[in-house]
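Structure, as structure tokens:
Note that one protein chain of the assembly has been removed; the remaining protein chains are unaltered in position.
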Amino acid sequence: MATEVANAVSNGISSEVKSPVQSKYSKDKKVGEGTYAVVYLGNQISTKRKIAIKEIKTGLFKDGLDMSAIREVKYLQELKHPNVIELIDVFSTSNNLNLVLEFLPCDLEVLIKDTSIVFKSSDIKSWLLMTLRGVHHCHRNFILHRDLKPNNLLLAPDGQLKIADFGLARSLGNPNEELSSNVVTRWYRAPELLFGAKHYTVAVDIWSVGIIFAELMLRTPYLPGKDDIDQLDVTFRALGTPTDQIWPNVSNLPQYNALKIYPPPSRQELRNRFSAATDNALDLLILMTQMDPSRRCDSTQALLHEFFTEAPRATDPKDLPKKKEKKPVNEGNDNSNAKRRKV
Amino acid sequence: MVVQDNKSNSYASRRQSNIVDDFDDRSSDMCPICKTDKYLSPNMNFLINPECYHRICESCVDRIFSLGPAPCPYANCGKILRKNKFKQQIFDNLSIEREIDIRKKVGAIYNKTEEDFSDLKEYNKYLEIIEDIIFKLNNGIDRDQTEMELYTYEQEHKLEILEKNITESQKNADAQKYKEAMERLRQEKLRFEREHEIEDLEYQQKQQQELLDTLTNSNSTISAEEIIKQQQSNALKRASLRKKQLQQVNTQLEQKFNPVYQQKLLEQQLAISRMPFTPFQGDRDLNKLYKLLPIPNEIDKLMDIENHISDSYNDPYLNKLAKNKEYLGAGWRLTTVYERALDEAFIGLGCIIEQEKRQTTAV
Partner (left out) sequence: MTEQEKEVEEPVPKRVTISNDDLYRRSTQFELWSFTQESLDKAKQKANKTGQLLAQERFNQAFNKSKSENPELFERYKDDELNPQTLITLLTYEEESKFIQFYCQNIVQTTDYFRMPTQVKLTAISLFKKFYLINSMMEYHPKNIMYTSVFLAAKSENYFISIESFVQRLKDVKPSDILDLEFKILQSLKFTLLVHHAFRPLYGFFLDFQAVLLHPSPLMYDVSVDTLGALYDKAKIWLNENAILSDVAFLFTPPQIALAAMYDVNRRVTDRYLKKKFLTTSAVHNDHEEIGDENEEPTNDDNNEIDDQIKSERNQYEILVRTIRKCIRISKQEKPTSEESKEIDKRCKSALSPDKVIERKIKKLTTSP
């Protein structure tokens, strides 16, 4: 069956052979619907493997296939890493694009919010490590994710963390190319983006990871701005107002605005804020949340940081805390799936 | 075993000393340095330092020794004390306290156990040596020389001592784990049995009610005997099912809590922890085919880049961009552009498609 399908597709007559493709996978249950896609749970028939099918509607938009669908399929096709969601297959039914993704029942946001679950410092280390490995793989392929946040970090049943949702991703541009600064969910948006920078770098993703790291330790969002202006204020209050002295040329960014001047926090203040953090953890956090993007560490430096080699060792993924099932397995999963897939 | 005895002793003695302190000996509850009295400040604590065993209250210790080692404030003492060596007094009698400390210290160095000796005689000899040392140190006989001997022994047997320490602590931990696991197993079994008991009780009551209902209901076509018979056979079936269930639960529990099974898990974990930590798990190329020339990165050099690239790459177009203040503010640097281009120049250079694809199609 599988080879038949492969042949059919390479013959370029795939639209005519719907049934064999569909019979490779079962769509068991609809778990989410949004403006441009519907998500189903199902099985890969041959392996009984659980899968999620994201059916992207085409012919709905006046400009053809949606940009985020194009991005998602473009980058997921290329990325193969244990910490990036796996695109198992792509197929088409009538005029719909179907992404067959690995089934991931939970995400990091759900765990952070579940106050009945205790995070050990080794658990946090493990999640951070996996996130950084996934991000490193994207960056090694010159791909910016641009929407890292706890609810895009999905968790597999075996505990592996997987970066998902590449709807805002893009390849690193040519030097003169302008990138949109209106990316990344507000709370995880780096200061250079808040200032409207158009020539930013992989540092925007590292900032998001740093903020997620802080959130894992605090169990509450670190910089929850109410709107874009408030985001600046919240960020400055936590990490100090950037000026040309500490961040050269920041005032040349298009929407630079110093609002109120807050002093940068002392080491002791940060230590109090993250009382459970070791000195190495604090060092790494500080490196990832440097205001000046040119001073922020990259994924290689972060992965080589002493924090990961000091005791305790990162928890083995399979021993990480999992979501506590209240209802029967399937229904519990539905909720999280429906919520995380803002389709 | 010995350790445990100590604990219970210390607990008893502390209780005792408290009673004595509270009613009789109030003078000893005053700090001789700051003159604070336990009677007026019941929260105060006394500490001693094994260097001289002089009692000083906690706040004095904080005040005097926080900035580093300082001499003991007792007149005529003056021994240099360190804050981290201060501890709570366990025994009321300071000479006992001191002996215990000495025992601990010597025991940490002479840490062999019986199993390390071929026969009991050897072991006893070893114990004798230990007692000798302790006696000498405790009573100030040849103290300096004994200390020296102890020190040289420690230096000479450093590795041995460490190894012994590790195996002992592992043994203790294992024993502890075993005890805990067995206790948990026992509790779980108990819980299941209790649950079953309650269930059985409910079942019995229900049956009795049923029987009563049928008996009072005169319209019933079935005789009371038959109902009783039926119920008895049901109860029998139930009992055997129950037995089976209990067995299943037991084996499950054994697996879950059994120390042998647990041991296996532990070994697996140990095997994992012995594996070297690899931050990238191979997702990195450490044998890049190019050597990066130094690239200016500091703002002042970048603003005058033409004069700072004699040993670097030169691209007039990028030189211009490198000075752009908006680019600089956004974190854009020459290095990232150059490094990426150089990376891409060699990504796939060594893939000879004609060869590799022929091989794959042949396979």
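Read from first to last, the chains carry the letters A and B; within each, the first residue is number 1.
Rule of thumb we're sticking to: a contact is a pair of C-beta atoms (placed from the backbone, for glycine too) under 8 Å apart; a residue touches a chain by one contact, two chains touch by 3 or more.
Just so you know, these numbers come straight off a predicted model, no measurement behind them.
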item: Absent-chain contact - pick from B:G68, B:G140 or B:G282; value: B:G282
item: Residue of A:S23, A:Q77 or A:Q255 touching the missing chain in the full complex; value: A:Q77
item: Contact set of chain A toward the excluded chain (per top definition); value: 9-12, 14-15, 58-59, 62-65, 67, 70, 73-75, 77-78, 80, 90, 92, 95, 97, 140-141, 170-171, 173-174, 177
item: Where the unshown chain meets chain B, residue by residue; value: 275, 278, 282-293, 311, 313-316, 338, 340-354, 356-358, 361
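Everything that follows uses one rule, which is that only the chains that are shown with their structure count from here on.
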item: Contact footprint of chain A on chain B as seen in their complex; value: 269, 272-273, 277, 279-281, 283-284, 297, 299, 318, 321, 324-333, 336-337, 340, 344
item: Complex interface listing, chain A residues touching chain B; value: 81-82, 129, 133, 136-137, 140, 142, 172, 175-176, 192, 195, 197-203, 247-254, 256, 292-294, 296, 300, 303-304, 308-309, 313, 316
